[in-house]
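The other protein chains are all here in position, but one chain of the complex has been omitted.
Lettered A, B and C in written order, each chain numbered from 1.
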Amino acid sequence: MNKNVVGIIGLGRIGKLHLDNIINNKSVQVKYVYDAFSKDINEYIKNYSGVTVAKEYDEILNDKEVNVIFICTPTTTHSEIIIKAAQANKNIFCEKPISFSEEETNAAYEAVKKANVKFQIGFNRRFDKNFIDAKKAILENKIGQLHILNITSRDPEPPSLDYVKQSGGIFMDMAIHDFDMMRFISDSEVEEVYVNGAALVNPAIAEVDDIDTAIISLKFANKAIGSIDNSRQAVYGYDQRLEAFGNMGKLNVKNNLQENICLANAESVISSKPQWFFLERYKEAYFLETKLFFEAITNDTETSPNFLDGIKAQKIAKAAKQSLNSGKPEKVETIS
Amino acid sequence: MNKNVVGIIGLGRIGKLHLDNIINNKSVQVKYVYDAFSKDINEYIKNYSGVTVAKEYDEILNDKEVNVIFICTPTTTHSEIIIKAAQANKNIFCEKPISFSEEETNAAYEAVKKANVKFQIGFNRRFDKNFIDAKKAILENKIGQLHILNITSRDPEPPSLDYVKQSGGIFMDMAIHDFDMMRFISDSEVEEVYVNGAALVNPAIAEVDDIDTAIISLKFANKAIGSIDNSRQAVYGYDQRLEAFGNMGKLNVKNNLQENICLANAESVISSKPQWFFLERYKEAYFLETKLFFEAITNDTETSPNFLDGIKAQKIAKAAKQSLNSGKPEKVETIS
Amino acid sequence: MNKNVVGIIGLGRIGKLHLDNIINNKSVQVKYVYDAFSKDINEYIKNYSGVTVAKEYDEILNDKEVNVIFICTPTTTHSEIIIKAAQANKNIFCEKPISFSEEETNAAYEAVKKANVKFQIGFNRRFDKNFIDAKKAILENKIGQLHILNITSRDPEPPSLDYVKQSGGIFMDMAIHDFDMMRFISDSEVEEVYVNGAALVNPAIAEVDDIDTAIISLKFANKAIGSIDNSRQAVYGYDQRLEAFGNMGKLNVKNNLQENICLANAESVISSKPQWFFLERYKEAYFLETKLFFEAITNDTETSPNFLDGIKAQKIAKAAKQSLNSGKPEKVETIS
Partner (left out) sequence: MNKNVVGIIGLGRIGKLHLDNIINNKSVQVKYVYDAFSKDINEYIKNYSGVTVAKEYDEILNDKEVNVIFICTPTTTHSEIIIKAAQANKNIFCEKPISFSEEETNAAYEAVKKANVKFQIGFNRRFDKNFIDAKKAILENKIGQLHILNITSRDPEPPSLDYVKQSGGIFMDMAIHDFDMMRFISDSEVEEVYVNGAALVNPAIAEVDDIDTAIISLKFANKAIGSIDNSRQAVYGYDQRLEAFGNMGKLNVKNNLQENICLANAESVISSKPQWFFLERYKEAYFLETKLFFEAITNDTETSPNFLDGIKAQKIAKAAKQSLNSGKPEKVETIS
């Protein structure tokens, strides 16, 4: 078996996460890492034997031995790197969203299609055991025909205002995962969204034309309806739940807890809190997504979620932003 | 202590429920019952010693000894009976909604105000231990400032199409309880609603210009946002939950279960189902609402929920119907 | 239908509870109450129209109209009253235990058998919905063959030392309910017990030759094994759980909670506590046990639990006391 030879472009929090998840994958050799901003990347990478720190990411793209690129840079750089990587005939794993610009997204999509390389978008939640089993149960008709799909998705603490400013907004940055989950679980397309939202956690977020709290009401092509409940600050921890309701039953995905203990005393009954944030909650999902990505390359099968999944989630995010601005429900652009 | 002397007008399911709840109340004497449709009311009432079956409800209103009227008739008759009862100087307990007609509602309200009698509307859920404790916790600032308020409210089985036709529609018939709970729990007014709904349980319901499945998105005067999730058919039982989310925490009201047992076997872990419907779920709430109503009369204190609470919930229901028709969010009329 | 005419002997906490539960039973007329110690019984009974306060309990036994006696007096008086009531041909509902003395128990049993009157012992837990459903599931073979049966039974707060002194000890006073539940749920007889116990809550209890904390290990005739976990003081509330484990699964009865709400904040996740004590936890069971007792009289069917059930639980309590003293497992006397 030929090993997949990997270069990771962008070694922030998520790049490092992927590095750790793939470094011991026996089908993988991580040959390069690159980061435009990190000063201590050389120090950091010392613990990873055999990994070279590239000076420019072109160095990686020019190495014929490399067949896989991980793109973990800021979103504004994604499309350029995707296009160059596709032209260099590399398979691509790219963090979400693909781009804030539709033109750039489309250009990147064309480049990937033309090069006919594998492309996987980093919707990690699709690889969570709970959500996988939930989807499986629904496909097995355990709840019958889907009527209502609700997602609760709240972060434990808001990002910095600086982060918010360059995040693309709550829909593109945070809710985009939920838009993808809506499509993934329902097996249907979102046709219309209405946003009821405000900056309740931090009023300063409103000043940068964003919100931190939202109820997003959705209509699906299969006639089901749904809602997403977002907050940037759930003080009790990362709140990641789902309820799918149908004519034959209801399916709930609950939070994973930090531990399974319970204390009862004279005042109250105290249970374990949810896991704190995405690194804990989706630890195994992050591992699985890259494992399956490499299997798709090795076996030459379809990656999932793919480029179109990335685009479709972005179209919903766009409609959500329009709805927030117009105060009315907005149609989601269709794409084929 | 003078006993409250009561006449019950309308002895269907809910009239009988109130009869049973107040018959052993030591401050109450049920002197009359009346029902325009029941053929076996004489047979039925035999088990209740000292209760007379009136031939017309005027007979009850004309009895000076009677100081309290329960109105448990079809909604279309409420306003007329309220007006007559108020003119006869009777205190009134009236089932929800007050009326399908705003003019009739207003006329009844004027009559009650003029007569200065006690009036309580049958929003039974306000007397449920779980919801009372939830409101108390919120008032005690346990979750801080309210950001999101979500109610799940699903009936176990749809009513007959005949019932639906004369029900006033899902908002006036079913969601009106949830509109009241939104006001009760949030301690704020609903300013705008957007309805995302369809007839998914039974398409025939669409033919009578109604729906059976809805996600209702709401905006509150206090800047919080909320949603109501309604279905006419939850096959697993009456689903009555609430989640209040604030900047300091989250509070959940869960379903009451039929029993507290759990079976684990080789295939699965099986727990008790929710209580089947409102008669089980709100049994104690129904008892408490009339108990407190009589205490308000005896002590000459304010009833709660009162006539205005009834009107305000109806205004939200009206806006919801408008939103369903327009496909857009609609403002709720204010009232003082 | 002839009404059951009842006299209640002993109007302490439990006598009053039964009075309230049967006063509105349409097949019952409570004609007398009697209490040897209560000074304010005349005042108390004013709210119960038609009930006479007897000067001596013989007055009740001598009234030919009375066909049912409730014995709610201190245990030391039970056997005498049972014998007199049986001789007067009254049906008997008697609180547990029947007697602290085996001779007196046997004499009472002979009197009841000779008079051929109905006799029901106050093992209220047999009428709890959770335990009834648990037994039903086991009889329906949901867990297969029973291997292990564990009961957790802890009171929220210890009784006074004065109460403990005249209680007959923890086994006869408190664990006797658990011994009965062991027989009820297992459908088998307890053959041997071993007690591991101490006065850990209050050392003064040891000075009156009693304990307040115990793990009682049991062997059943059907080869299953079991344990009872008792404490006089569970600060979080009345702890009444059961786990039946078999070769095909496991069944748990959990505590009923005070309400079904849950608060999550930055520190913890806080749920509702168990119901505080037996009056709340077994409220409906107490109601049902007397309802079924009167039905057994009216329909001339067998009462359950009956006199033998009372005796058998006492035999287990006796063996438990022997085991505590000997430090070894002890056989339970058989009885037919």
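Convention: contacts are C-beta pairs under 8 Å (C-beta built on N, C-alpha and C of every residue); 3 or more make two chains touch, one makes a residue touch a chain.
Just so you know, these numbers come straight off a predicted model, no measurement behind them.
K.L.:
Which of these touches the unseen chain: C:75, C:167, C:186 or C:231?
P.N.:
The missing chain is touched by C:231.
K.L.:
Pick out which of C:73, C:150 or C:275 touches the chain that's been left out of the picture.
P.N.:
In the full complex, the listed residue that touches the missing chain is C:150.
K.L.:
Could you tell me which of B:208, B:264 or B:292 touches the chain that is not displayed?
P.N.:
B:264
K.L.:
Please identify, in ascending order, the residues of chain A that touch the omitted chain?
P.N.:
24, 26, 47, 129-130, 133-134, 137, 142-143, 248-256, 258-266
K.L.:
Determine and list the chain C residues touching the chain excluded from the picture.
P.N.:
Residues 145, 147-148, 150, 154, 194, 196-198, 200-201, 213-215, 217-219, 223-227, 229, 231, 233-236, 239, 245, 247-250, 327-329 of chain C touch the chain that is not shown.
K.L.:
For review purposes, identify every residue of chain B that touches the missing chain, sorted by number.
P.N.:
Listed in rising order, the touching residues are 235-237, 264-266, 268-274.
Here is the rule we use: only the chains that are shown with their structure count from here on.
K.L.:
If you average the CA coordinates per chain, which chain's centre is most distant from that of chain C?
P.N.:
When every chain centre is compared against chain C, the largest gap points to A.
K.L.:
Are the two sides of the chain B and chain C contact the same residues or different ones, given that same means over half of the numbers occur on both copies?
P.N.:
Mostly same residues: over half of the interface numbers shared.
K.L.:
Given that chain A is a copy of chain C, what angle of rotation, in degrees and a multiple of 5, matches their CA positions?
P.N.:
When the C-alpha atoms are superposed, chain A turns by 180 degrees onto chain C.
K.L.:
What is the distance, in whole Å, between the centres of chain A and chain B, each centre taken as the mean of its C-alpha atoms?
P.N.:
So the centre of chain A lies 43 Å away from the centre of chain B.
K.L.:
When the centre of a chain is set as the mean of its C-alpha atoms, what distance in Å lies between chain B and chain C?
P.N.:
40
K.L.:
What positions in chain B touch 2 or more of the other chains?
P.N.:
If we look for residues of chain B contacting two or more partner chains, we find 248-250.
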